[in-house]
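All protein chains but one are shown in place.
As written, the chains take the letters A and B, and residue 1 is the first residue of each chain.
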Amino acid sequence: MNLTLLLIIPLLTAVGVLFCRNAQQVRWLSLAGAAVQFILVMALLFAFYAARSNGNTDAFLFSERCMWFAPLNIQFITGADGISVSMLLLTAAVVLAGVLVSWKEETMAKEFFFLLHLLAFGAYGFFISLDVFTLFFFLEIAVIPKYLLIGIWGSGRKEYSANKLALMLMGGSALVLIGMLGMYYQSGANTFDLIRLSEVHIPYATQLQFFPLLFLGFGVFTAIFPFHTWVPDGHSAAPTAGSMFLAGISMKLGGYGCLRVATYLMPDAAAYYAPYIIGLATIAIIYGAFATLMQTDLKYINAYSSVSHCGFVLLGIGMLNQTAITGAVMQMVSHGLMTALFFAVIGMIYQRTHTRMVRQMGGLLKAMPFIMTVFFIAGLTSLGLPGFSGFVAEMTVLMGAWQNPKTMYRIATILACASIVVTAVYILRATGQVAMGPLKQHDEPLNDARWYEKLAAFILIAGIVAIGVAPFWLNDLITPGAKIIMQKIVSLSR
Amino acid sequence: MTDLILLKHELLLTALLLIFILMKLGKDISNSSFLKMSNALLLINFIIGFFGNQHGQMFASMFQTNELMALQKNMLNGGLLLISLSSSRWLNNHIHLPEFFMLIVATLLGMFFMISSNNLLVFYLALELATIPLAALCSFDLDKRQSSEAGMKMIMSSAFASGILLMGISLVYGVTGTLAFTEMSSLIASDHLTVFALILLFAGFAFKLSVVPFHLWTADVYEGSPVAVTSYLSVISKGAMVFVFTSVLYQVFKPMQEVMYQLIYIGAVLSMTIGNLFAMRQQNIKRFLAFSSIAQVGFILTGISGFSHTGAASATFFILVYVFSNMAAFAVAGIVSSAIGRETIDDYKGFYRTNPFLSWVLAIALFSLAGIPPTAGFFGKFFLLSAGAAKGNYVLITIAALNMIISLYYYLRIVRAMFMDKNETPIGSVNLSFNERAAIIICIAGILISGIWNGPFHTIHHSVTEAFSITPF
Partner (left out) sequence: MNITLHEILIFSAALFFIGVYGFLTRRNMITMLMAVELMLNSVNINFIAFNKYLWNHQLDGVFFTLFIIAIAAAEAAVAIAIIIHVYRHFKSIDAEDAVELKN
């Protein structure tokens, strides 16, 4: 299985889109590209299982490397472990659903789909890179398409939000840049090769100096507490597919980076800074949940709840044990699917009712039963109903967190648990107001979902249910990866 | 006679200069046919530049050349060709077209000698040959008041700068008793007088490079000059100075690295910060690009401060990237300015509706200047910063990284104006001539390819290593 295919296909699709003659061609080409990516990732999943069951216990499978810039020892290394495969699955599903949801995008369709595929290109590249330079390269590639997507096709205060998002994310990546350069020179290894860096022991002082930069830098992408403000504005201003990509993929880049680069390479510093990470994560969880209570715009509700949900990811990473880290990755996948579904369905509702304000809606269940069912599913996943992925993921994080006997950690865990109640409040209130009661929109033609919308929802729901009902496959996928990270932490703290 | 091949680049330019003079003296030819011929000649000049390069010294080692210098000269040759192509609209309507080419080739000749100089006397002569015609070029929009003011500011400040530079040179001569670089570097010791001389020399360089606090002339001259000259100033003239700075000052003042590092450190921090802060509030796009180019010099100095082969290579590579990116930006600005006559950023509102192609070109150029992947600017900035980080001064790297965010802010301002803002009276649709289209496509291809493909950087790094092994650093 050649991982670079995952780079070539989105790139070819993106370039191909530019040569299309009309919107019809653009969307079919996009769909074909996204479908091929999805099939490739599924093939990758089964190839991965096959390799593992054949007893291949390498940390990273399908690894390939070639020298890129020899004078600086920058290589292009690809490879995947269970964590990256699960992130790739998420990416492929969200991309496919995103393309389907934007089926009717008519204004500047070419540019729109070009940017979507460019964003996908960045995300795929990020998840398969095993070299910090390449990782950084793809991380930054994904920023500008978001800026343009929000700024051109967005709604509301789109220019402001786009600017804020681009600058904050670039700020995050600037921190990553300093951190990685420091790691390059101070580790003594003079390489960006992730595997090589994980083998050398980076001096403790260097770790303490550069871990916060890397963690915060990636943390900005995943809405770590003081730097979460781009999330609500960016998500709510973005077009539907843009929000899905932002919350579903882009925020996961940060979580993955925190785990793969910061924590994996600098375990000592991770242990040292863990209390701060947990503190920030807990604040994000609580703050996000309560801020959601105040919102009346559906997109803002989901955006703030994303802050809260992504707090669980950071909480899992900060707990530094195998269960919690597995849970963190599961939460990334689960939240990615769930929030993409949520944004997709909000987009569908908005297209029909032309409002996103909860108070202006009501009784939509009768008018569009399919969309409302999807809405319920997304909501119930968000509040952690057993049977859906949200429950599995958050439960795993919390179980992992409880293993940590320190009082402060216990308090953080309890607070995180409590936030689920708040989540239930806002989710049930929103779904109730939107779906039940008398119909408030009379003058709008409220037809139900089209085939492309149904297909998009179906793909995401399939993922959610597959994880919710049978979590073991995902668990088996992630655990070995988490184990490798844990081994480093345990072996070094001894 | 075989030695003359070492002078190939310079001889070619001299021949061009003579041809231009003869064409001017001969029977009247129309601007468009002159332009065709000059473009063809520049293209031939550019192509021949790649063949038969050797290394060696001439004129009692006053002149030296090697693979790296040939490469740098080729880059500048290519830049001149791009300028000539992209500003063909403005050139076509100018009554003194032949003189433009004579002057610009003369300054380029000066820069070539400057790059190749191995002696302070040759260096000074070459520097003046590069600067004096440039001042005349700045006031080349003969009927515009701003242009004459720009020329005046250019000649005054450059005369002042060469006065300071000369004082430095005379002190160095007093201390070492020689003007040859190779002998000088072994004679230099870091006593007070030499430090003073170094500071004066650095100030002279800083003037030409427009390093803060010696940048005050930059914005006015850039804004007032015709766009073709502005792009020449900001790309080629600056590039040549960077080349000379890396090779000469590195080479000669190697024993004084510590003092040099302090100077470069201060210059880099100030240039980045001040350049960026001023760029944020500019309205005129040329003035805006002037301040952004001041900030870019700060980044280049960050790379140079690494004092390593990588540092020199990354600075050279960045100039290559900078030629493409800045040239693309100036090409769009110049085309719009000469076709429509509008130059402020507000004029670019709604530009995408009328000129999608030019909008993407400008956007890609700005992204490259801001250092966003996959454009070459990302690689350029990254290499500069990683060369600078080798010294272990993370304060400098942090300031540079923060400045990248600030610069992104104002580059996005233009992108926003083009793509997102609405405008009642947008700039009308502009038809591109073949020349302009060719220049723009070359620039965009350069921006997109020269970074991802590792060939250019490897070539540059290789020739830097070669060059420094011939004349040890």
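We adopt the following convention: contacts are C-beta pairs under 8 Å (C-beta built on N, C-alpha and C of every residue); 3 or more make two chains touch, one makes a residue touch a chain.
In this text the structure is predicted, and so the values were computed from the model without any measurement.
J.: Could you run through the displayed chains and say which ones the absent chain touches?
T.: Every shown chain touched by the left-out chain: B.
J.: Per the definition of touch given earlier, which of B:E10, B:E67 or B:D220 contacts the omitted chain?
T.: Considering all chains, including the one not shown, the answer is B:D220.
J.: Consider the whole complex, including the chain that is not shown, and state which of B:I5, B:A159 or B:I441 touches that chain.
T.: Final answer for the missing-chain contact: B:A159.
J.: Using the definition of touch stated at the top, determine which of B:Q282, B:S305, B:N326 or B:S359 touches the missing chain.
T.: Considering the complete complex, B:Q282 is the one touching the chain left out.
J.: Would you mind spotting which of B:W90, B:Y124, B:F181 or B:F419 touches the chain that isn't drawn?
T.: From the options B:W90, B:Y124, B:F181 or B:F419, the contact with the absent chain belongs to B:Y124.
J.: Touching the hidden chain in the full complex, which residues of subunit B are there? Just list them.
T.: For subunit B, the residues touching the absent chain are 120-121, 124-125, 128, 132-133, 135-136, 139, 142, 145-146, 148-152, 155-156, 159-160, 162-164, 166-167, 169-171, 173-174, 177-179, 219-220, 223-224, 281-283, 287.
By our rule, only the chains that are shown with their structure count from here on.
J.: Nearest whole angstrom, what separates the Cα centre of subunit A from the Cα centre of subunit B?
T.: It comes to 42 Å between the two C-alpha centres.
J.: Over in the complex, which subunit A residues touch subunit B? Could you list them?
T.: Subunit A reaches subunit B through residues 68-72, 133, 137-138, 140-141, 143-144, 147-148, 151-152, 158-159, 162-163, 166-167, 170-171, 174-175, 177-178, 181-182, 184-186.
J.: Using the touch definition up top, name the residues of subunit B that touch subunit A in the complex.
T.: Interface residues on subunit B, with respect to subunit A: 309-310, 313, 367, 372-374, 378-379, 382-383, 385-386, 389-390, 392, 394, 397-398, 401-402, 404-405, 408-409, 412, 415-416, 419-421, 454, 457-458, 461.
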